[in-house]
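Left out: one protein chain. Kept in place: all the others.
Then we have chain A:
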Amino acid sequence: MAKAKITFQDIEQTVNVPAGTRVIEVSEKIGAGIIYGCREGDCGTCMMHVEEGWNNLTEPSVLEEKVLKENMAGRHDRLACQAQILGDCSVKPT
């Protein structure tokens, strides 16, 4: 299975994950600082900033785009409960 590395900058921890893993699945296990509310892409609580590897996450859905806009997301912000890891990337809490 294809692997990818995700780095959580706030805790300076890198994890090897199977490609396709959602950020939420690994960030909670590792104790990173991204926090979660509804866990289904609606509330915007888990907004994170993608420092590197923006293109190595799945494209945001129309619904995610809408929630990001409503929560005044900045450039390269994503919802950690929605984004799936496809290649190496580096993220931190917003």
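One rule holds for everything that comes next: a contact is a pair of C-beta atoms (placed from the backbone, for glycine too) under 8 Å apart; a residue touches a chain by one contact, two chains touch by 3 or more; residues count from 1.
Assume contacts and distances are computed from a predicted model.
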Unshown chain, UniProt name, "RsbT co-antagonist protein RsbR", "Branched-chain amino acid ABC transporter permease", "Formate dehydrogenase iron-sulfur subunit" or "FprA family A-type flavoprotein"?
"FprA family A-type flavoprotein"
With the missing chain put back, one of A:9, A:58 or A:71 would touch it. Which one?
A:71
Among A:26, A:47 or A:81, exactly one should touch the missing chain; which is it?
A:26
Which chain A residues would touch the chain omitted from the figure, given the whole complex?
5, 11-18, 21, 26, 28-33, 35-37, 45, 70-72, 93
